[in-house]
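One protein chain is absent from this view; the other protein chains keep their places.
And now, chain A:
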Amino acid sequence: MRIFDPHIHMTSRTTDDYQRMAEAGVRAVVEPAFWLGQPRTNPGSFTDYFDSLIGWEPFRAAQFGIRHHATIALNPKEANDPRCRPVLDLLPRYLAKDGVVAVGEIGYDSMTPAEDEVFTAQLALAIDHDLPALIHTPHRDKARGTARSLDVVKESGIAPGRVLLDHLNEVTVEAARDAGVWLGFSIYPDTKMSPERMVAILHRYGPERVLVNSAADWGRSDPLLTLRTAQAMLAGGFDADAVDLVFWRNPVEFYGQSKRLDLSALPETDATFAGNSILRGGS
């Protein structure tokens, strides 16, 4: 089984996780830029973070044969801090990078006027840079946040087929489906979605245009919930082709719209020589 995790925050995960993911069949990941738990207070914090998403993380992933791409954006939560706003001016530099396959995560956290402004500006950046957009739906007031996100998408003029609306659930899936966007589900312990609920949703709506991710980050989360969900699909009567559609072909098709997805096999020795700077720790 080949797995593409289309939304995982590897910055917050250990190198052991990369190893476990590789053993579980994960061959590609997309790491969206998001917030780090501790709010940032200046643009320099963001550029160092973006640098690691296009530098250190792809290197670390490559040690385990995993292709790593990123999405870049100013996230909605920190969009509310005026000290972080200049990040918007730095984004075009990063949106030009080979490893950046979408603008994201953008969207709403608390649905403030500042979030409105930054969300709209970044959808325009996606259009300008010919990139798809990854949209986070809020954890609080989710149904209204989803509806409002879909309105903003419609107004922006970006094609719905170039939008992935993420963290959906039973309540929000239909509006997203009707709007013609790609449907993202985050399998996350306690909140968001479980493998069993996910399988029920797949039975009801089918596997077309559905992407399933672990959204693993610094919170209680599990990068192997992609595999668990794939297994639950098989146990629930789906065949291997449907599993491959959800866990490989759909994310490839969605992010492939950037024309920057590189899924060629990594040579054993890529980025490493006889020794290995990661397996052995810092020098």
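Points worth noting:
In this section, a residue touches a chain if its C-beta (ideal position, glycine included) is under 8 Å from a C-beta of that chain, and two chains touch if they have at least 3 such contacts; residues count from 1.
By definition in this document, contacts and distances are computed from a predicted model.
Within the choices "EboA domain-containing protein", "Predicted dehydrogenase", "ABC transporter ATP-binding protein" or "2Fe-2S ferredoxin", the name that UniProt assigns to the complex's undisplayed chain is "EboA domain-containing protein".
Note on the undisplayed chain: of the listed residues A:S12, A:T47, A:S194 or A:Q231, the one touching it is A:T47. For the options A:R197, A:R228 or A:R260, the residue in contact with the chain missing from this view is A:R260. The residue touching the chain not shown here, chosen from A:D98, A:E117, A:D151 or A:D178, is A:D98.
One chain is missing from the display, and on chain A it is touched by residues 47, 51, 54-56, 58-59, 92-94, 96-99, 259-260, 271-278, 282-283.
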